[in-house]
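Take this structure first; my questions come after.
Every protein chain except one is present and positioned as in the full complex.
In order of appearance the chains are A and B, and numbering begins at 1 in each one.
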Amino acid sequence: MDWGAIFSNSVVWIINPETIAYALATVGLAIHFGYGGLLNFGQAGFMALGAYGYAISILTFGFPWWAGILVGIAASVVFALILGIPTLRLRADYLAIATIALAETVRLLFQTTAFDAVTNSADGLGGYHESFRAANPIPKGTYGFGPFTYNETDWWVRIFGIFLLAVALLITWLLMRSPWGRVLKGIREDEDAVRALGKNVFSYKMQALILGGVFGSLGGVVFALPSAVIPGAYVPSLTFFLWTVLLLGGAATIFGPVVGSVLFWVIMAFLSNLLPRMVEAGLLPFMSNQQANIMRFVLIGLALMLIVIYRPQGLLGNKKELTFNAR
Amino acid sequence: MVPAQRSRSLVKRPIMLLFAVLLASMAFAMTAVTPAHADDVNTDKYQYVFSGNVKYNDKPLAGVEIDVSGNGYSATVKTDEKGQWSVGVPEKKKYDITLVESTLPKGVIVSQEGNDRLTISEKGATIEAEFGLTDSKSVNFFLGQGVRETVSFFDQFVSRAINGLNFGLMLALAAIGLSLVFGTTGIANFAHAEMVTFGALMALTFSVILVWPIWIAFPLAVILTGVLGWLQDVALWKPLRIRGLSIVQLMIVSIGFSLALRYVFQYFYGGRTYQLPDTGSKKIQLLGPIALSVTDMVSMGISIVMLLLVAYWLQRTKIGKATRAIADNSSLAATSGIDVDRVVRIVWIFGSALAGLSGILWAYFRPGIKWDMGWQILLLIFAAVVLGGLGTAYGALVGSIIVGLLVELSTLWIPSDVKYVGPFVVLIIVLLVRPQGLLGRRERIG
Partner (left out) sequence: MPADTNTTRSTGLHVGEIRPGVPKVDPIIVADNVTRSFGGLKAVDVDHVEIPRNAITALIGPNGAGKTTFFNLLTGFDKPDTGEWSFDGTSISGVPAFKTSRMGQVRTFQLTKSLAMLSVLENMKLGAKGQSGERFFTAMLPWLWRKQDDEIEQKALELLKRFKLDTKQDDFAASLSGGQRKLLEMARALMSDPTLVMLDEPMAGVNPALTQSLLDHILGLKADGMTVLFVEHDMQMVRHISDWVIVMAEGRIVAEGPPDDVMKNTAVIDAYLGSHMDTDLGVVTGRIETVATPKKEKKS
């Protein structure tokens, strides 16, 4: 087995756009769930809005790339309002189901042939890269070392993604050590108690939903930057993967989402390189190559279960500051 | 996520007469220096040209109207004596080409068969056409004998409503298990979807792969799903309850479990769709617009009988009453001498078995069996359960029927690929007015 190739194919995922996008969207989830206790299972919907908002405003309206990002953000703010007004008063389990349902609604609307002219229905959108690439300050060429060797476009996507992620982390860090964060954490613990202290709980939840949603949509933008926007990517499973990432790293931590995302993708890449080769080497006689790939998703499911059962605070979380309280 | 269209029979007795009209379109486009008259629109103005030839029974049809539209451009053309037409368009993109059926001779329509990219509207038949490598593209419609019969709104409404009822009853079978499990244990169990799939997969394994008779295969599949429910409770959920996981944790565990199971199914059955025996049997015209196949009728019969049995069980038997008591107030029920663990176990077994049964019915309704088929309706089941009020058995029933009807009836107005949106929107609106669901109760504060 070519361990060198397996290793380098896996470590490149540390700074792949998908990894950054997941980390960004998961920072949003951390604000929702980790700090605010909001059981949002519609993060894929926010990502879809970011990605489609970006692509459509460039392709259909001819906006420059940065305006496309702003449109994505605006769309997610509007969606957060639509999502929040009926659901934020709900019990946790109702909230979870209502948010999945609304995120699915968003995806189905992007996928339907009814708006084909704008969304290109199930085929998705592509070819919106020109404006973003034109803004690239990096001169043409390949840079980097070892497995991290990319051309100027690939670096530009990664650097821009990491920049967005850093901003999101900074904002989260500042907020969570402020009185605002204190109120939000209080709401996570017991919203009636916080209400009794004169805080407008609904407003705080909405602010948290919007902020986390905006990070989600930025995740969607980074997801869209290097490639294309396909509606089939924004299924509920995407949200569940984000939850896996969140709980892996630690829900109520600043860097948990980053650590979680990197681990998630590196392990996934490692397995997708390793398993087929083990099959080829005859080490997994009962598996086909395709089955080996499916195996990875079985493992994600099992991992999610095991984390929640045995280490609900995640890798970085404090055992004492669990975020799961029965409600 | 779109089950096959079941009741759209717009073309009656279609006799297929296929025409393969191939124009040497490249040559045509380059040599065409004919002046622009009615059969030849904008061909000298624009570089990109659509063209075609309309014939019926080998005879060209003149004066047939063709509309070309898209990308902010539209043009209309009529065929000449040779049945030919061509239209220039400004961009090399996708355009909608519509043949206006009212301009065809009586008794002739565009045939839908053999052309799946065709959409039929009141105006006529539309093909979405795109240029290939060249700057010209020939677009031809196959004509057939027939009458374009639009079913009256009322008839469509009735037939969809019956369909929706069937779908709703099937959902209810799955929803009651989900709701009872929630009521007794507090778990919003996402892996319930996989019980639905499991029932169908077992039915497939026994009846198709092992070729056992249906009357052995299907009950066995249902029983096995019940056994899987029992195993789940014993091996997973009961230990977790004892461990004291919160309901949010349990819910996420169920999501992980659902994900794992779903891919285990894919691991063994692959990505393809299988059919159970006798799928797609013929529809029998019953009263007026109501047409049902034997499987539809059997399916509805089974659902109704099972639901009545469940109601009887909840209302009359000791365990059933205990189940309702626990769903009402589990700590109170426990102190009043009810063996909560036993009741929960029974609920897991029966809830799963019912889900398995609904999986078999769903396999006929869809039609087809696939590794993620249960997942496809999970959100609808959840919508039904939440609509009725989580944890209430009758709420689940009411919610399911509403969802079933909404899904089918909404297609009268909205495209069928967004028909699942209807229940979601209604769910949100109901929660806006009654956050506890239709039949749910509010919790106490303080």
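Remarks
Going forward, contacts are C-beta pairs under 8 Å (C-beta built on N, C-alpha and C of every residue); 3 or more make two chains touch, one makes a residue touch a chain.
Predicted model only: the values in this text are computed from it and were never measured.
Only one residue from A:60, A:200 or A:289 touches the chain missing from this view: A:200. For the chain missing from the display, the contacting residue among A:2, A:123, A:190 or A:280 is A:190, taking the whole complex into account.
Chain A residues in contact with the hidden partner, per the touch definition given at the top, are 171, 174-175, 177-183, 185-186, 188-190, 192-201, 207, 320-323, 325.
Quick note on the criterion: only the chains that are shown with their structure count from here on.
Averaging C-alpha coordinates per chain places the centre of chain A 29 Å away from that of chain B. Those residues of chain A whose C-beta lies close enough to touch chain B in the complex are 39, 85-87, 89-94, 96-98, 100-102, 104-105, 108-109, 111-114, 117, 192, 236-237, 240, 243-244, 247, 290-291, 294-295, 297-306, 308-309, 312, 324-327. Chain B meets chain A in the complex at residues 1, 70, 182, 188, 240, 243, 245-249, 251-253, 255-264, 266-267, 270, 379, 382-383, 386, 390, 414-415, 417-418, 420-421, 423-425, 427-429, 431-432, 435, 437, 443, 445-446.
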